[in-house]
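Some notes on the structure that comes next.
Note that one protein chain is taken out, while the other chains of the complex remain in position.
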Amino acid sequence: MTDILRVADLVAGYGQVTVLQGIHFRVAHGEVVVILGANGAGKTTTLRAVSGMLAAKGTVDFDGASILGKRPDQLVGMGIAHVPQGRGTITELTVDENLRLGAYTRGDGEIDADIARWYEVFPRLGERHAQAAGSMSGGEQQMLAIARALMARPRLLLLDEPSLGLAPLVTRELFERLGRINRETGTAMLIVEQNANLALQIAARGYVLEAGVLVAEGTSAELSTDESVRRAYLGY
Amino acid sequence: MSATTENSGDPIADLLPTFAMPLTPRWNVFGRSVSPVPLKAGITFLLIVAALQIPQQLGKSDVNLFSEVLCLAIAAMGVNLLTGFNGQISVGHGAFYGIGAYTSFLLVADHEWSFPMAALAAAVVSFVVGLLVGLPALRIKGLYLAIVTLALAALFPQIVIRFADVTGGTSGMQITKQETPTVYDFNRPPSDSGLQPDQWRFYVIFVVAMVCLLLVRNLVRSRVGRALVATRDNETAAEVVGVALARYKVLTFGISAMLAGIGGAMQVFLNGSVNPSQFGIDLSITILVAVVVGGAATIVGPLVGAFFIEMLPTWLPTDTPQASPVLFGLSLVLLMRVAPGGVVGLARRTWSRLSPKINGPRPGGAPPPMPDDAVTA
Partner (left out) sequence: MSEFLQFVFLGLGKGAVYASLALALVIVFRTTGVVNFAQGQMALFSTYLTWTLWDNGLPVVLALVISMVISFVGGAAIERFFVRPVGGAHDNPLAVVIVTIGLYLTFGALALWLWGTNAKTFEPLFGTGAVKIVGASIDYQTIGSLVVLAVEVVLLWLLLQRTKIGLGMRAVASNTEAAALVGVPVGRMLMIGWGLAAAIGAVAGTLAIDTALSGELMLVPLIYAFAAATLGGFDSPLGAVVGGLIVGLTAELSAAYIDAIGQDLRMLPAFVLIIAVLLIRPQGLFGRTTVSRV
């Protein structure tokens, strides 16, 4: 069976600055894969390149078909949802509206049912369903962003540093939920993270990015004890 | 040539003209490092000589047209300083132009001042009004400032009409032999000069325009100039670095208004008349358009832009005269896509493709390249 995402020789950057020097990775159907790296390693750039937010060169295949050059809003219809860094909740819209927005590309009649289901998974969202998204805490907004992305019923979820700005307890809860969602729905996930520990607990495999180059890859067990992971963060 | 270092710490002192030239990056011509300064000086000299020939070679109406170009150019220098270099968008400098025009006119016609004094007074009045407008403008950003200045431009002719007993109202005023015999010759050449009126007016306005150009050039290249540009590009960063934001922004408004006022005074010198319909929204738009067409945030842009704006109607075919403003409007719309740096920007782009030059440091603080030249990293 083909991978749901296969990336090879990916080169991307901003204007004249090349950030990614040609990296490769893959995500199998239903798998959780993490990309680890310190600040500035190019993690966010990677997701943006896959998502079509940046111009990129190389190979980016989604379920066997190339998606290089496609616009972000086109990819949603194809089955990829991207939760950007900083969550990207639309602060002026209510929680309800944000979730409904997540289903923008869907035309079926189960949208309301899905919204109700996500309120069960994230009860705090249900409590605040008519509130403006911007009035919620960081953790709640992160859950909203994830639920919203999942409203599109994607086959692949891209998450950019979901732990950023969140308290440890909240982050732990978040990753537990993510793990549960992956097990229950079979949605593949590509998570880009600085918080190696929690991310590796729910991931099957991972990669380590350092200054735009992949320096390590392996199963999450292997990476938990890998030298390069430690070096990428601590510098020695 | 030594670089001047303006370290007096006093922004007012920095405003005084510095006539030493800052370091200009050297050019790479066929592998040899050459200073472009003599070439640029030479070209400037030739252009000035050519300009001075205009009244000798061309007929009266052409000479007057060029004089109008210069008046517009002076005002455009002001808007260029404010909008191009300092990022404060103004669609209302026609009002300051009008203030300069009416001030100088009234002082000459009603109070028999000599024109130089009247022009000076016009400059001062415009400057002060500019400061007054610049103060509230501190709190109004970007597009909102454009709206406010547009409203100002619409308001000015109404103010003129409202005080018709002083300003002559909708019919305007004129200095003629019959009505104001004592000052009638305020803009006539001295009898021993041997010049025709149109020639004399051109030379006077030309000199004033060159002085203004020099002033703006020195201002832009000084420490103050760099502060202005820094403010335009990232206000918060500029403030953090120590730029006295409020002071500079208000001052820039004042100076830009002063330049527009001088332009207006020069127009009075040229035409000897004022009429409120000349100083409305259309004029304000024309000045801004001249800045952008010439090349915002460049030194010679205003001159080039004013030239194009005034000359364009004469170049277009006259069989369908109504088509030309349509074409003009369309070109403006497309200009931002095709040549956002204006004519000067286009020339620079062409030049930098034709001859590579060594990009050394720019200690003199020459204005940064326009967006289409700049590296977007």
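We just call them A and B in the order they show up, numbering each chain from 1.
Operating definition for what follows: a residue touches a chain if its C-beta (ideal position, glycine included) is under 8 Å from a C-beta of that chain, and two chains touch if they have at least 3 such contacts.
These numbers were taken from a predicted model, which means no experiment stands behind them.
**Student:** Which residue among A:11, A:68 or A:93 touches the omitted chain?
**Tutor:** In the complete complex, the chain left out is touched by residue A:93.
**Student:** Contacts of subunit B with the missing chain: which residues?
**Tutor:** Against the left-out chain, subunit B lists 83, 87, 89, 91, 136, 139-140, 142-144, 146-148, 150-152, 154-155, 158-159, 161-162, 236, 281, 285, 288-289, 292, 296, 320, 322-323, 325-326, 328-337, 340, 371.
**Student:** Considering the entire assembly, which residues of subunit A contact the chain that has been omitted?
**Tutor:** 51, 53, 71-73, 76-77, 81-84, 88-93, 97, 100-102, 104-105, 148-149, 152
FYI, only the chains that are shown with their structure count from here on.
**Student:** Starting from the mean Cα coordinates of subunit A and subunit B, work out the distance between those two points in Å.
**Tutor:** 53
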